[in-house]
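Removed from the display is one protein chain of the complex; every other protein chain stays in position.
First chain written, first letter: the chains are A and B, and each begins at residue 1.
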Amino acid sequence: MMTRLSKGKWGIAIAALPFAALLPASTSLAETSVLAPANTALPAPPANGEMGFIVTHFAPAIYQGEQDCPDGAAASLRETYLQTVPASERIRLLDKANEQELTTRWQGYAVGPNGINICTHPDQFSRPPQRTVKGGVAQGLNLDGDEGAGDGTETCGHDNFTSPEGAAGVDNQMWRAMGCMRSWRGVDGLGGDIVHGLTQFMISGEHTQVLLLRGVDSLVNDPEVEVVYANSEDRAIIDPKQNFIPGASYTVVDNPRHRNVLRGRIVNGVLTTTRTDIRLRQTWGQGSERDIRGQRTEWDLRRGMLSLAFQPDGSLKGLAGGYQPIWNVIASASIGGVGAATVAGYDCAAMYATLKQMADGDRDPKTRQCTTISSGLAMTAIPAFINDTVPGTQVASQ
Amino acid sequence: MTVFVPKRPRLARVVGAVAVILGLASCAVDKAPQTATAEASFSLLGEPLGEIVALRRLTEDQYRNSIADIFGPDIKVAGRFEPIVRPAHELISTGAAASTISPAGLEQFDSMGRNIAAQVMSEPNRLQFMSCVPRDAAAPDPACAAKMLVPIGRYLFRRPLTEGEVASYVKMAGDAVANNGSFHGGLELALGAMLVSPQFLYVIESAEPDPDHAGGLRLDSYSRASRLSFLLWNTTPNEALLQAAASKRLMDDAGLAEMAQRMVQSSRLEDGVRAFFADMLLFEKFAEMAKDQIVYPRFNPDVAAALPEQMLRMIVDHLVTQKGDYRDLFTSRRTFINRALGPLYQVKVSASQGWVPYEFAPGDERSGLLGQAGFLALYSHSGRSSPTLRGRAIRELLLCQPVPNPPGNVNFTAVQDVNSKLMPTARMRLDAHNSDPVCAACHKITDPLGLPLEKFDGIGASRPNENGALINTYGMFEGADFLGNVGLGKAMASSPSTTECVAGRAFQYATGRAPDEEGSTTTAIEQNFATQGYRIQALFLRVATMPEAYRIAPTPPKESVVAMAARNSSTMGLYP
Partner (left out) sequence: MSLILDRRTALRGAVQGMAVAIGLPLLDIFLDGNGQAMAATGAPVPVRFGTWFWGLGVNPPRWFPNKIGADYDLKEELSPIAPLKHKINILGDFSLPLDGKPNLPHTSGGVGIRTGMAIASDRGLPAPSFDVLIGDVIGTRTRFRSLEVSATGDPRNSLSGRGNGNLNPAEVSPAALYARIFGTGFRDPNSATFTPDPAVLARRSVLSGVNEQRQALEARLGASDRQRLDQYFTSLRQLEKQLDVELTKPDPMLGCVVPGTVPDRPINAEIENVMENHKIMTDLLVMALACDNTRVFNMNFNNGASSLTRIGSTITHHQLTHEEVLDNRLGYQPEATFFVNKCMEAWVYFIQAMDAVKEGDGTLLDNSLVFAHSETEFAKFHTIDNIPMMTAGAAGGRLRTGLHVAGGGTPVSRVGLTLQQIMGVPVDRWGAESLETNMPIRELLV
C-alpha cells in the first residue's frame, strides 16, 4: 500500500524543497520594488561616511501580473507525465481506482537509465520546457544596458520586461523561465516557497550577507561610494519573532572570494553599483555530512549590480541582479535529487530545458548557446555594525 | 565522551602515595598543585571539636566550587539547590547563617551526593582518589576504606575527621558490601553519606576560649581556614589553608594576616568578589527577570544571560584586575560587551565570540555601574522603566538605606498609563501620583535617584525621548543637584554613604552578622578603606583579618536586622 521508499530518501526529498513564502500580501510587492524615497528627507550620513547593513532578504523578485500565465501554472511532474499518454489512457489513470498505478508511473518518469533522475541530471533528459511568463511586467534591472532584444556576440536574444514603475529594458529571463512555477510565483501576493526558504536560511544563519558602505557624504546624491558586499560567519541576531535586530555586529569573512568590493554612486536616494562579478556563499540548508544535503553552492552573479534605495527608517530596499549560471537557478532541486521530483513534484528536466532556452548571457563561442541567465533578486537590508577585517584597499576579483 | 581539562587542580587526588609538601613559603598558594602530604591527609583530629557558634549552609556556588576543587571539574553536580532565603535588606550570606534544610531540599542534596559519589567511584575516576587496592573487591576492607575516606573526609568537612567519624564511615562502607557485594560500591555509599552529612552541607564555625577576653570565645583554627577560604575565594579551604590551620598559624594575628594577604593578591579573589557583589546586588533576581516581548522584541534569552555577566565582569575588572577605587565604579566608562548585547547598546562589537572590553566615549551617558543595562533592566517593570524601583535599589543596595514598602491601597492608575498623551514621561506621571502626600513621602526618597536614569528604557537601552516628549533627567542627592546618569554617578562616587555601605556589607558578608550597633567596627573598616584608597583588596583583607570578626561575644549575637536598620534610618533622616 505504501510507496516503498527508504527513510533516507524521504529525507533527501524534503531537503530539496525550498520552503514557501508567507510575505504579507500588502508588503511583498512593495519590498521588491525600487522605491526612490519621494519627499521624505533622508538623514545625513555618519561623519566618518561608513554605514553597515545586514541583509535580511535576498530572493527572486516576485511580480504577479494577471496575464503572466494564461495557460495556468507550470505543470507538476504528475501532470507532465499525464500529457505523455493518450487521452483515453489518461482518463483511465485518473480513475481513483488506478491511483496507485498512476503514482508508480509518474514517479517512474522521474528516473532514467542507470538510475539517473531528472533532478540530479536534468541535462541528460530530453523533455519539453515548462510554461513560461507571458506578461510584460516584472521586477529586475537593466543588466545589458540595452532596451532592445539584446542579441549579440556575448548575449542571446530575449524579451525585456518593463518594471512595475515603468522602467524599460528589465532583464530577468530567470523570472521568464521560472515565474509560472507555483513554488516560485506563489499566490495572492504571497511569494512562493523559494522566497520563504531563502529568507529562512538567512534567519537561521546558514549564510549571512552584509554590506559596508564607505565614503558616503550624502544619502541623496554622492558620485563615489565604495560598497563592500560580503558574507559573514556570524549568525543573524534575531528576536523571538524571527525578525532581524538592527544594530547587531557582524565580521566580514576572511575569504576574499566572498568579499566583493563594488563601486557605486547615489542618485536621488538610490545607491547603484557598477557591473562587477559578485560571488557570495550560499547554502541550500538542511545539510548534514552524510548525504548530499547541505551542499554549499555560491551566488554567482556575473556582471552583477545592486540598486538599493535608502529608506527613511534607515533600511535599504531594492534589487540585485546579474547573470547566473543556469545550474545555479535549480541548485536546490538538483541537490534534492529524486525526492524533489517524487515528493515535491518538480519536473527538473523541464525546468532545465526552459532555463537553457531562456538563457541570455555568456554565449559559448563554440556552441553559440548562452550559459547564464539574467536574474532579478529582491533585497532588503537593515543597519548593522560591520567589522571589515580585510584591508580596505583590496579590490574584488574581476 | 568529553574529557575535560581540569582548570583547577583537584585537592583529593592521590599521586602515588607520596606527595609533595607544599610549604607556606610558596608564593603562589593557589597555583601549585594541591597534593596532600601523606602525613596531613591521613592524620585525625587530635583535639575535641569546639562549641559550635555558627552554622552557615553552603551556597550553590560554594557547593559547586568545593566539589570542583576536591574532585576536579569533570565531576558533574546535577540537581536543584534549595534556595537560601534572603532576610529583608540583608545578604544571602546572613540568610545562610539561619538557613535550615527542608525534606525536599535534603532529598535533592542526597540525590546530588549519591550522584557525585558514583562519579568519583566509577572506573577509571576512582584510581585518582585511591592509594590502595582492596584485598577482595567483593569484601569489606576497613584499612583500604579508611585510606580513601580519611583524606577525602578532611577536605569535605574542612578539618581532619575524628576517630569516631572514621569508624562510622568505614563501618558504613563495610556494611554496605553485605547488600551490594562490592567494596567500591560500599565506599560509594559512605562517600555519598559524607556529602549529605551536615558536616559538609553546613560550614560549621566552632570556637574556643579566647585567652585575651575572659569569658569570651574566638573562632578556632579550622573555622578560620574556612572563613578565609569562603570569604576570599568562595570555595573550600585548600591544602595550604588546612595545614596552616593544623599548625595553628591562623590563631595569631600575624599568621592570619600573612595568609589573608597572599589570598587577596591571588587572581582567585575574583571568585570571592563576584560572589560578594552578586549577593549585595541581589543577582538572584536575574533568574526571574521577564520582559514583555511585544514592548521589547530585542530582549531575548542571550541578552538576559549576558546582563548579569556584564556587570560582574565590569566590577571584577575595575576592582580586582585594575585594582581601582571603589568610588570610580560609579563613573568608569570601561565595561565588557558581547555580540548579544551589541544591539541593546547599539555599539559595534569587535569580536564574533566571547566578551571584549569596551570603553564608552567621554561624555557618553552610559557610564558607571548604574549605566549598565543589567542594573537598569533588573530594576524596571516588564514593559516599562521604573524610576522608583531604580531609586529604591540605589538607596537600599548601594547606600544601605532601606525604603519603606508602599501602603497596600495605592492607586497606580496614573503611573501605569505609559501611553498617556497628557503625561508622556514617567516624571509627569509620578508627579501626578505624588499629589497624594502619603505617596510623596517615599517617592521623595527614591525618585530623585531614579529619574536621572530615565534616558534608559525598561531593558536598559538608550532612548532619546519617551512618547515623543523630551526627558528631563534632573536629579538630586544629598543636597546637590545634577543631570542624568553621569551626574548621578559622580554624586554616588562622592558620597560617604556609598563607601560606608560597601564596607558594612563586606563585614556582614564575612561574618554573617551585622556590624555592632555603636558603629565603631564599621567606622574602623571605613577609615581603613579610605586610607587604602578604597581598594577592594584592602577592604576584603581588613574584614578577613580584623580580630572583631573572629571574636564571639559571651552571649549569643542577636539577629542582625535591627542593627543595620537602626543605623540606616538615622542616615535616612537627613532627607526630607
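Simple rule for what comes next: contacts are C-beta pairs under 8 Å (C-beta built on N, C-alpha and C of every residue); 3 or more make two chains touch, one makes a residue touch a chain.
What you are looking at is a predicted structure, and each value in this text was computed from that prediction instead of being measured.
Student: Who touches the missing chain here, B:Ser197, B:Asn234, B:Asn485 or B:Gln537?
Tutor: B:Ser197
Student: Could you tell which one of A:Gln67, A:Asn221 or A:Gln242 touches the chain left off the display?
Tutor: Among A:Gln67, A:Asn221 or A:Gln242, only A:Gln242 touches the chain that is not shown.
Student: Pick out which of B:Asp69, B:Asp141, B:Glu165 or B:Asp325 touches the chain that's been left out of the picture.
Tutor: Candidates B:Asp69, B:Asp141, B:Glu165 or B:Asp325; residue touching the omitted chain: B:Glu165.
Student: So that we can see where the missing chain sits, which residues of subunit B does it touch?
Tutor: For subunit B, the residues touching the absent chain are 49-55, 78-81, 98-103, 105-108, 110-112, 114-115, 162, 164-165, 168-169, 171-172, 175-176, 179-180, 185, 189-190, 192-193, 196-199, 201, 206, 287, 290, 293, 300-302, 556.
Student: For subunit A, which residues reach the chain that was dropped from this view?
Tutor: 1-3, 7, 10-11, 14-15, 17, 19-20, 22, 76, 96-97, 99-100, 103, 182, 187-188, 190, 193, 196, 200, 204-206, 235, 239-242, 285-291, 293-294, 343-345
Assume only the chains that are shown with their structure count from here on.
Student: For a test of understanding, state which residues of subunit B touch subunit A in their complex under the given definition.
Tutor: Result: residues 293, 297-298, 300, 302, 339-340, 342-343, 346-352 of subunit B touch subunit A.
Student: For subunit A, which residues count as touching subunit B in their complex?
Tutor: Per the touch definition, subunit A meets subunit B at residues 233-234, 237-241, 243, 245-249, 251, 385, 387.
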